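Missing here is one protein chain; the remaining ones are kept as they sit in the complex.
By letter and in written order, the chains are A and B; residue numbering begins at 1 in each of them.
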Amino acid sequence: MMESVFILLLLSTFRLSLPLILASIGGYFSEKSGVAQIGLEAFLLVGAFSAATATYLSHSLLVGYMAAVLASLFFAQIFCLLVLKLKANSIVVGTGLNLLAIGLIPLMSKSIFDSTGSTPALIDINTTALLPIIVLAVVVLGSLYVSEKTLWGLQIKFAGEKQEALLAVGVSPAIRQWQAISFGALITGLGGAILSTYLASAYSPLMSAGRGYIALAAIIFAGWDLRKTILISLFFGFCEAIQIQAQSNSLIAAQIPAEFIQMTPYLMTLLALLFFRTKQQAPKELK
Amino acid sequence: MSLQRLAPWFGFLFGLALSCLLALFFNESPLHVLKIVTTSFLNSKFDFGLTLFYTTCFIFSGLAFSIPLRAGLFHIGAEGQLTISAVVAAVLGSILPTHNWFGILIIFVITALTGMLSALIIALFKYYRKAHEVVVAIMLNFIFAAISTWLTINHFQNPNSQNPETAMIADQFQIFKSDPLKIYFDQSPISLFFIVAVAICIFLYWLEPKILYFQVIKSYGANRQANQRFGFSEIKILATVMLLAGFFSAFIGLTEVMGNTYQYKLGFSPAYGFLGIAVALLARQHFLGLIASSFLVAILHKGASDLDLETQFLTRDFSQVLQALIIFSVAASYFFFSRKKIKVESEVTK
Partner (left out) sequence: MTIAVEFKNLNKTYGAVKACQDISFKIKRGDIHALVGENGAGKSTLMNLLGGLEQADRGEILVHEKAYHPTSAKEAFACRIGFIHQHFLLADNLTVLQHLILNWPGQKLFSLFSNSKLLKKVETFVKKFNWTIDLHAKINQLSVGEQQCVEIIKALLANPDIIIFDEPTAVLAPQEITHFLNFLKQLKSEGKTIILISHKLTEIQEVADQLTILRHGRCILTSETSKLSLLEIAENMIGQKLVYAKDEFQAIEKKQNLIFIKKISLPLRRNEILGVAGIEGHGQGLLIQLILTEAKANSVSFADIPEDRLKFALFEGMSLRDHMILRHPQLSQYGFIRKKHATAVTQKIVEDWDVRPRNIDLLAGQFSGGNQQKFVIGRELFHHPELVLAAHPTRGVDLGAQQMIHAALIKQRADGKAVVLVSSDLDEVLKLSDQYVILYKLKLFGPFKKQQLSETEIGQFMTGSHPHQKKYQLGALT
C-alpha cells in the first residue's frame, strides 16, 4: 500500500514539475542576462492556450507545441521591444504582459470556439508522456550546455553582471538580452503546452495558477544557478504532488479544508523564502 | 506643465487607440468600440455613479501602489489585502452585536488593521529575509484568496443564497444606504467613500512637501545606500509605507462591503489591485493626478464591461487587454519624452 502511494507520488511529482521546471529554466535565461522576468505567467498561459487550440484544430500534438513556441515568442517580442528598446521597467511590462494574456485569451477563445474561456477537450490525441519527456530532456540538457559550456552562455552572464565588459569586446548586451529573453520565453511556452496537453486535456481559464511566480521564486532561491533552479522546481512539483494526494485522500480531506490544501504551493514558497536565505547574490545588473 | 509630465497621458491615448484598433481583429468596428468604451459612463445617473464607485476603488488602489513606490518598492499585494479586508468587514458586520456608532467604528478599525498587518508581512519579508516583494505579494494574494474563500464558504455563508458570499451585514450598519451621493446617483454603488478618497488625495498632495518623513522615504527610494548612511531606520521606512498601503487596500474592502453590497461576494474585485498599477503610473506619482487617472481608468473600465452586451465577440475581458495596452503605452511614453539631463557647468566625465 505504501509502495503504491510512493510510486504514485513519484510519478505525480514528475508530471507536476514539468511545467515548473520549464518555466523556471525559461525565466532563468532572462534573469541571468539582467532582465527581471515576472511575465512567466503570461508565457505559460499563452503557450497552454495556443497548444490546446492548435492541437484540437490540427489533431497533432507537434503542431500544438509549435504553436506554443510561436505564440510565446511573439509575446516575448512585445516584452523585449518595451523593455530593451523603449527602456520601460521590466516589472511593469511583465505585469502588463500577464494582464494582456489574461484578457486576450478569453477573447480569442470566444472567437474561435465561442466558449467562455476553455478550449474543447482533446479526446483523440495521443497524450502519453513521450513528447513531454523528450521536450524535458532536450530542454534541460540543451540549456545546461548552452548556459555553462558555450561562449553565448558566458556572454549572457556578463550581460547580467557587467555590461561594460561585454561592450568592450564588441558585443551588444541588449542583443544578448533579447536572445536570452526570447529563448527563455519559448521554453516557458513549451511548459504551458505541456500544462494543457499533458497535465490536462484542454485549456481552462487561468490554469497556470501562479506557477509562473513559483518558478521565479525557484530561480531566486537557487541563487540564479541553473542546476539548483531545476532541482528546486522539482521540489516545488513534489509539494504540489503531495497537495493533490492529500486532497484525494478522504482521511486528510476531512481534516484539512480543500482551500488550505490548495494553497500549499504558495505557502511552501513563502516558507521557503522565510527559512532559507538566498546565499548567492542576484546578477549585479538585474533590473 | 512640462512636456515630460504629460508623457503618460499621450501614452494613455495611444494605448486606447491601439486597443480599439485591436477590435478590428475581432470583427468589430474600432470606432464603435471607442464610442462604447468612452461614453458608456454617461448613459445614466446610475452608470455615472458606478463609474465614480470604480474611481474610488482605483484611487485607493493607486495609493496602495504609489506610496511604496516612493520607497522603491513594487507593491502588487493590494489584491490579497483588499480581499481579506472585505471578508473581515463583512463578517464583523454580520456578527457584531453592538449595533451603534461604536460597532461601526470597530468594523472600520479592525478592517483597517487587517489590511495594514497583511501588508506589513511584505515589509518584514523584505527586511528580514531580503525576499523580493513581488514574489511575496503574489504568494500572499493566493493565500489570502484561499483563506477568504474558506471563511466564506465554510463559516459565514449567506444562508439565503446559493452564491459564494457572506451574509448581509446588519441593517444598522448599512448606513451608507442613505448617504446623499448614493441617493443622487440612483442607488448605484457610489457612496461617501468617494469623497473620502478624493479628500485623502488632496490632503496628501498638500501635506507631502511639508513633512520631513516623506522626504526621508523619497530619499530611500532614490538611493538606499546614502539614506542608510544618513542613519535612517530601514525597517521603519519599509513598515511605514507598507502599513499605509495596507490601510488603503483595506479601504477598498470597506468601500465595497460598507458602501456597496453590504456583504462579501467571492471575486468581487475586477483586479483592482493590478489596475491600481496602471492608475499610479499614469499619474506619475502625483497625488492630484491620481484622481484624474483613476477617473479615466474607471470610465474605460465601465465602458469595457458594457462591451459584453454591445458587441458580438468582445467580453469584459477586453478591459484587461485595454489596461495592458495602456500600461505598455504609458511605460513606453517615458522613453519618447525624456530629455537627457544636461549637467550644468559640466566637467568632462572621461
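We take it that contacts are C-beta pairs under 8 Å (C-beta built on N, C-alpha and C of every residue); 3 or more make two chains touch, one makes a residue touch a chain.
The structure displayed is predicted, hence computed values, not measured ones.
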Touching the absent chain when the full complex is considered, from A:17, A:37 or A:155: A:155
In subunit B, positions touching the absent partner: 209-213, 215-216, 218-219, 222-223, 225-227, 229-231, 341-350
Touch residues of subunit A, complete complex, unshown partner: 146, 149-152, 154-155, 157-158, 161-162, 164-170, 280-281, 283-284
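What we mean here is this: only the chains that are shown with their structure count from here on.
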Intercentroid distance (Cα basis), subunit B paired with subunit A, Å: 28
Residues of subunit A touching subunit B in the complex: 38, 78, 82, 86-89, 91-93, 95-97, 99-100, 102-107, 110-111, 210, 213, 216-217, 220, 257, 259-260, 262-263, 266-267, 269-270, 273-274, 277-278
In the complex with subunit A, residue positions of subunit B that touch it: 26-27, 74, 76, 125, 129-132, 134-136, 138-140, 142-143, 146-147, 149-150, 153-154, 271, 274, 277, 281, 313-315, 317-325, 327-328, 331-332, 334-336
